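In this view, the complex is presented without one of its protein chains, the others remaining in place.
Right, chain A next:
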Amino acid sequence: MASSAGSSVSELCARLYDACLKNFPPDHLFYQQDLLGLGIVPKNDLALLLQCTQSLVDQKLFRLLQGKNDRLAWKIISREDAEKLQNLSPDESLVYNVIHSTGRSGIWVRAIGTRTNLHKSILDRCLKSLEGKNYIKSVHNVKFPSRKMYMLAGLAPSEDVTGGAWFTDGVLDENFINSVAGFIEWKVSQKSWYEVPAVQQHRNNKRLKTADGNGITNHYDTDQQQPPPKEYIPFPAGYQGYPTIAELTAAVNASGITPVRLGEESITQLLEMLCYDNKLVALNNGEVYRSVKTPEQVKSQQARKPPGDDSGIDDRLVRNGMTEAPCGHCPVFKLCAPGGAVSPESCEYFDPWLEKALGF
């Protein structure tokens, strides 16, 4: 009797599991009604259903969860995963379930300890064996670089954990950011200035111009080859052609400077940074962007960058009365007083400054 009941239960279980697999998406959260609604358990026998589900949970084919309003709920686990889980020791499966529950955000080792109530040495052993079986992996969280976090091996860490596209192994990838930023600025600047066609100056030798205007170096007539400095003028207000975030994202991804595909959020982040750098200006509430500098200026600025970084500061808009005067960057400005140890009379910065400015 007992055995027949047991066999019928296991048979029911198998049917139930298959029905669930067939009729619902793998992520579906099953409540009691869902399972009864499949019509597999005869006469809506609740006790029998409970038996079935319990046995499925024991076989790791179902995962028991708490749904809304504290109701019991289940999720199905694929057979391969169930096989994996069946081979685990109870402690290990406990740990696995905890890690599984945190999904893509990962969980801190100490949090696993508090949730499972396992002793630290046991926990360490479990983690080690799980990691050895390649079921879980340790991840690096940018927010808490010192914490050891785990998540399931098959998952990709979420943006919160990695810090977004700009982080490589939890560290901000400066070179990558700079190269993408430079590219974007150049791209935006091309679209936000109107290039005055050189027609006015070269109306008569138009033909010639078209011949060598395509940028390929002509070895003869070097005079012609030197193009007059391009003139850029702004577009009128309300101009619609400024690049949008989507366009820029596509351009960056198409350019091949990024190894990974960058999302629009990442590009938005970068665009905002460029705005804070006074390089771009957001228009229409950040929908489109306009560059402050013309393409020519951007190009020359980027070309100059490698040789000396501090040379770039001088011709920026950093000059005003205070930064010019020796007092503006005097390290002992606070101590300076007439008649004091540091005084305007004994100041050692004024003379070099005067000499430098006047050139004698």
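By definition in this document, a residue touches a chain if its C-beta (ideal position, glycine included) is under 8 Å from a C-beta of that chain, and two chains touch if they have at least 3 such contacts; residues count from 1.
Basically, contacts and distances are computed from a predicted model.
Trainee: Match the chain absent from this complex view to the correct UniProt protein name in "DNA-directed RNA polymerase III subunit RPC3", "Exoribonuclease phosphorolytic domain-containing protein", "uracil phosphoribosyltransferase" or "Uridine kinase".
Mentor: The record for the missing subunit names the protein "DNA-directed RNA polymerase III subunit RPC3".
Trainee: Using the document's definition of touch, tell me which of A:P42, A:G154, A:P197 or A:P352 contacts the absent chain.
Mentor: Within the whole complex, the residue contacting the unshown chain is A:P197.
Trainee: Of the residues in chain A, which ones touch the absent chain?
Mentor: On the chain A side, contact with the omitted chain comes from 143, 163-164, 166, 171-172, 174, 177, 193-194, 197, 199, 206, 209-210, 213-215, 233-239, 241, 269-270, 272-273, 276-278, 281-283, 292, 313, 316-325, 327-329, 333, 336, 338, 343-345, 347, 350, 354, 357-358, 360.
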